[in-house]
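Removed from the display is one protein chain of the complex; every other protein chain stays in position.
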Amino acid sequence: MKAKPTLGSHVVLRDLEGAQKVFLLSSGANRQELRMGKYSAIPLETLLSCPYGAILRREADGGWQRVRHSIEVAEETVEVQENNQHLAQDNSAQSLSPSEVRDLKQKCSGSEVVEALASNSATFASKTKFAQEKYLKKKAQKHVQQVTLLRPSVMELCETYYKQSRNKVCGLRYDYLSSLLCQADVRSGARFLVLDCAAGLVAGAMAQQLAGLGEIYRLFRGSYPEKGLLELDLSESEKSCVRAIHLEALESSDPWSSEWLRLPEAPGDAEGEAIAPGRAEARLTRITKRHNDFKSLEAKAVDGLIVVAEDADLCAEVLELGLPRLSFGGRVCVFGHHLQPLAALQGAWRAGNFVDVRLTQLFTREFQALPLRTHPFMVADANLCEGFILCGSKVGEAEPQEAAGEDSPTKKQRRS
Amino acid sequence: MKAKPTLGSHVVLRDLEGAQKVFLLSSGANRQELRMGKYSAIPLETLLSCPYGAILRREADGGWQRVRHSIEVAEETVEVQENNQHLAQDNSAQSLSPSEVRDLKQKCSGSEVVEALASNSATFASKTKFAQEKYLKKKAQKHVQQVTLLRPSVMELCETYYKQSRNKVCGLRYDYLSSLLCQADVRSGARFLVLDCAAGLVAGAMAQQLAGLGEIYRLFRGSYPEKGLLELDLSESEKSCVRAIHLEALESSDPWSSEWLRLPEAPGDAEGEAIAPGRAEARLTRITKRHNDFKSLEAKAVDGLIVVAEDADLCAEVLELGLPRLSFGGRVCVFGHHLQPLAALQGAWRAGNFVDVRLTQLFTREFQALPLRTHPFMVADANLCEGFILCGSKVGEAEPQEAAGEDSPTKKQRRS
Amino acid sequence: MSLTKHPSVGEFLAGCEEHVNPYRPARLALCPMAADAEISDVSTSDTAREGDFVILWGSYTQIFGIVLKHGEIANNRFGNFHHDEIIGRHFGSRVRSRRGGLWLALLRPSPEFITQSLTHRTQIVYHADISLLRALLDARPGHIICEAGTGSGSVSASLSRALRPNGKLYTFEFHEERQKQAMADFSTYGVLDVVVSQHRDVCNHGFGEELKGQVHGVFLDLPAPWAAVPHVTKCLVFGGKVVAFSPCVEQVDKTATELRRSGYFDVRMLETLATNWGVKRQDATKKKRRTEGTTGTTAAQEAEEEEPKDVPKTSGTGEQWLSYQMPMRSHTGYLLVATRAPDGD
Partner (left out) sequence: MSLTKHPSVGEFLAGCEEHVNPYRPARLALCPMAADAEISDVSTSDTAREGDFVILWGSYTQIFGIVLKHGEIANNRFGNFHHDEIIGRHFGSRVRSRRGGLWLALLRPSPEFITQSLTHRTQIVYHADISLLRALLDARPGHIICEAGTGSGSVSASLSRALRPNGKLYTFEFHEERQKQAMADFSTYGVLDVVVSQHRDVCNHGFGEELKGQVHGVFLDLPAPWAAVPHVTKCLVFGGKVVAFSPCVEQVDKTATELRRSGYFDVRMLETLATNWGVKRQDATKKKRRTEGTTGTTAAQEAEEEEPKDVPKTSGTGEQWLSYQMPMRSHTGYLLVATRAPDGD
């Protein structure tokens, strides 16, 4: 576990309002400006000098400086009864004019601006400590530019993507993602088939768990989103487990003649003439890898099948192709947003060749855990339990067989 | 609001384990023994001398005595770290033998037995106050006979029935029942159509809200459960709002010739000969009331339609008959346990003549609110949000009409 | 005030409140129990009349409460709606803006709709909590209930519905501006026959001598409900219930302890959340995959998308519908309920 981000790796930055964004730390051609929202850009060198978890704050001179974590929370031993009887608009209590504030912002650091605002507020001193804390936090969000460096872990990336756009990860929240991995018993040394429409984060999280041992056959049609796979900073060994498989090859009665697997024709061909020898070779390497990947998939049943897709059609198609390739005793896990199709699968599986069929929702809430103020966060439009996970274990009898010794694991036959 | 139960009224008794039961306080022929589980029977006079909320405890002499509420809860200012490092089975710590305990129970009151057990426990004194409280509570449940008198309110009856058997009230928990009444805007002066398979508790709760003004047409086929209606101790005026309507009459193309509404034939009839004149008269009165009730229903659309039924068939039938009788602007509320049929209705209503169509679950949890030990109750098989409420407001255009003055409310036409 | 149909002693007194010392001892009169009177206001009339407070429903989040006045126009994102074209219409009608196109549904102002029309106000109490506290308080006609504080009036509107006829809701608000606003709203809603609104800090000044031992239930929505407990005990009948609504666990803890010390029993803490389901039609392209015949259903589907029938088919199955869980409120507050011990305890 690296303590610091390094050149070529990724980092998640979070601003004071909780917005998160992933950055590639690169000095090369694909250099990305390290800029959160309206903040000024952070110099790459400054960031590279800080460990994960560090806080960088923009100072009055425009530079970014590392600051220490402070104890964030007001504590009061005597409970103060908050009294909003004499509510007044905050603005009337502020003796600094907007133009004075603007001037301050030019000359001072953000935290100095916040201090000035507090000391020029007629009501600040009379507020309870809790209310003062709330006030300072609100003002800091407006005037202070500050980021926290976060490690690009599965959890952090999942939250980042989810916050940016739920669609990016098919609405797959971190708790659902983690539950999927556990339900499918994703483990080092095993073989998995996955449809991952959640930015490649599912396949990436699986690759981390496999740690170079086992296979992940990632199905796709059309797009092959890799954001999650890339931004997790996987090692080469971790990455090597993930193999792309075009659905076309699986569904075809003659996979070897499918577009995706077809070998490039001889260079002398009419169409192939324009292709440079180098490109042709690259193409050959690519197709050869596809051949190997496809052969390796078809050689043996998989231990788990995971499906995360918004498109119900695609989901059904993958199940149709994937379930016959699932080993007996293997797990299948499907994430979706609509109850009826999953309930129908649930019913059919229970009546059919599956046991331990479960359709589950996760109801996960985050709390404000502050002294004397503990309660679940109050959000009007929370997606507390929006998705469903359907999982089960496949049972059934393989072809008749001799009693198998310890060293000759039974070769299972896929049904097709 | 009566302070005490009276002869002829009902009371809910709750024992120390939380079991609840409803009793009719009667000295007459329908006299019911006031006995909770394995407790000895409580004399009627003792019970009648106590206000609701009182506690009765069985004393050593076998008699029942009112005891005061005690402050139930241990409080500790210094948090004690519970330590289960040296767990031991409770029995080994108890120096009283089972036969000694049996003897004690013969001679002493239950609370004396509990005291003896605590003082003869080798570990009791060394327990934390929290643990002592837990110990005493557990022993009291076993050895003390004690009941609390509760008022037969809608809430109390609903919890009582639900605890006894969820089926009794169609799994309608108190929060769902209350939500139904609010969603349907059940109010004094309005007219409602209801299918209540929840022991008559829905109709009873509605009658309490109407307080003698307005009508509740309670549909039925076959059984007409009245437990809830009776045990709420409704006043005559409250009861008078509830009118039974046989579904047969509603669905018939010629209701007046339906079995339920058919007038008794002349006494000279072949079949009628055996009927005593008194019985015939009673029957005539009964049928006449039915006529009036049915006419009154058909005279004007209803303001609300509430359906609580386990049987999806019956539910669908009532909606088919009830929705045309629902006034424009009227509310319909359906409680059910299965999502798919309600979702189908929801879709159809939204696409059709309804607005504000909502399908809701209520996630209601009860907490242990004890100092330093606050958490939701831990139940392995909790029915936290098991049912669904579907509701909506009917919209549409009535027949063309003159501009209506304040004193001539438009007569709405039912569609049939 | 001209909109109110049932002026009462309580209303009269409440109407005076704006002009008197907010912290003088209360001069509330208990309302005499009226003989069973016919209720004939907007809650039971068939048509919307001049002066009525009515609801125009546009969508789940666009719900407007307006008072109908000849010559006036309601403007909202759906267009301009002339009151004159609404007055006289029966409830349930679709009313259209002059520019045509969009329609709003004309509905009766149920407490539910009133709550929903107030969603722009901060910190209102919502349906799940309101319906639950109505049950916990056993709110019903003839009962007397106290509420502190009034807040947006969302709970008051619902309780007033539950207490009518012959019941009374005394509601107290310590923030003066907010009490005035609530008072005006109650007048608009036409609930002043049931609701008495006062500007008062009950934690310091109690519920008033007149209510001593008269109240069947008390609802507390205050930052420090524990501070009101001694005053609650003064006004609550033996065996009556008190319900406190608090967002934080620690507030509940403290109030629970105070209630137990003050001789209350059955102290229970609850949390309720409403989860809402959305539904959408499975689109035709998806359905092609199904092996069962699709032609019949698609036709039925298309028919449903045309001018909807008056009475939707109630016997439909889940076939063509997809349900999904909608975003919800993650927390509103905890409800704490307790019963005052009976006389003699």
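Letters A, B and C mark the chains as written, and numbering starts fresh at 1 in each.
Heads up, the rule we're going with is that contacts are C-beta pairs under 8 Å (C-beta built on N, C-alpha and C of every residue); 3 or more make two chains touch, one makes a residue touch a chain.
Quick caveat: nothing in here was measured; it's all calculated off a predicted structure.
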item	value
Touching residue (missing chain; options A:17, A:281 or A:366)	A:366
Contacting the left-out chain in the complete assembly, out of A:42, A:316 or A:382	A:316
Touch criterion as defined above, residue of A:21, A:66 or A:163 at the omitted chain	A:66
Chain not shown, touching residues in chain B	79, 81-85, 87, 312-313, 316-317, 337-341, 361, 365, 372-387
Those residues of chain A which, in the complete complex, touch the missing chain	1, 3, 50-54, 66, 68-69, 71-73, 75, 148, 151, 153-155, 174-175, 177-179, 181-183, 185, 187-190, 208-214, 237, 303, 316, 319-320, 323-324, 327-331, 339-341, 343-356, 358-371, 374, 376, 385, 388, 393-398, 401, 403-406, 409-412, 415
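Keep this in mind: only the chains that are shown with their structure count from here on.
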item	value
Of B-C and A-C, whichever chain pair has more C-beta contact pairs	B-C
Inter-centroid spacing, chain B versus chain A (mean Cα positions, whole Å)	47
Separation of chain B from chain C, taking each centre as the mean of its C-alpha atoms, in whole Å	23
Centre distance in Å when chain A and chain C are each reduced to the mean of their C-alpha atoms	41
Touching two or more other chains - residues of chain B	339-340, 343, 363
Residues of chain C engaged with two or more neighbouring chains	249, 275, 318, 321, 323, 334
